[in-house]
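As structure tokens, the structure follows; a few thoughts come after it.
As you look at this complex, bear in mind that one protein chain is not there, while each of the others sits in place.
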């Protein structure tokens, strides 16, 4: 129940981010729905396809579909006022990223993949919805140009596997790892830290 | 036999649409074949991958490969005259869309997916070949900017599931649903109806 609520908050925030980009590109209603949908579930879908967990997750749980469609409609209707929600949306988004990372890691563990692959799956779940959104909108993915949160996901994943050596309480480890992702991202945005540039 | 003929007509029309876009982008012969191929089978391939129906459909039926290669060669040869076939191609294309929608729905039903997911799979089968074509050609997918037939696919899908409550004759339901898609698209193009704009 607790996790499901977080999951829905994350889905809402991701969908809104997709819908806003699509509206900005003057897409038609079909395009807006698809971009909102892809932003919300694209990362997890890619993860499921690569590990062979099919039909992919959102085909077996209608909650995602309903939440995404409702969010899209509401976002279109209140577009003008969405800016007032910026802080809440940023928080939802950050919480979603933390949760998605943890879910991705767990899916990898369930089929005994190597820790590095599990961390990659977690990062993919959290970040690749945005990558697919940007490709469909004909942009170089923003996360490749201005690193936003991939590093936070990777560090959270590392923390999880370090904790695991000391603690058998998997749920505890997952919560801490998720919190690390969330706190790191908040700090990064607060202090405008970014990865060192490769171009001097 | 009847369905197979329709399927081939649809494949031909989709391939030609891809080849023409690729030629327009001044692609080399390899690029032209790939874009023709992807336009014809991309939607169904994505569907099969997402539901885990692998190897994907065109790997088990060489007809698609032969039809697509032959169509590509012929299209390149008669490029100058292809405009005379515009009406026929539009009809083939429309019939293909109706059929692809129905095939996608059927694949979803076979593995007991929710009706909404089945409709999504049908729409994906019919529309996402064009989406992948446009991404490979570095364009924002045309269907996201100027809705052409996705709505017709969705309505056809809804009709199928409504009919299903009243009629046990699945084939009948499929034919009606396919016809709804086709007629809707013809009407939309004839009367230049488009979805209401979200940008006032």
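The letters A and B name the chains in turn, as written, and every chain counts its residues from 1.
Convention: a contact is a pair of C-beta atoms (placed from the backbone, for glycine too) under 8 Å apart; a residue touches a chain by one contact, two chains touch by 3 or more.
Please read all numbers here as calculations on a predicted model, not as lab measurements.
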{"item": "On subunit B, residues whose C-beta touches the chain left out of the figure", "value": "22-23, 25-32, 34-35, 45, 49, 52, 54-56, 59, 62, 65, 76, 135-138"}
{"item": "Touch residues of subunit A, complete complex, unshown partner", "value": "49-52, 111, 113-114, 116-117, 120, 131, 135, 138-141, 143-147, 150-151, 194-199"}
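The rule is simple: only the chains that are shown with their structure count from here on.
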{"item": "Separation of subunit A from subunit B, taking each centre as the mean of its C-alpha atoms, in whole Å", "value": "31"}
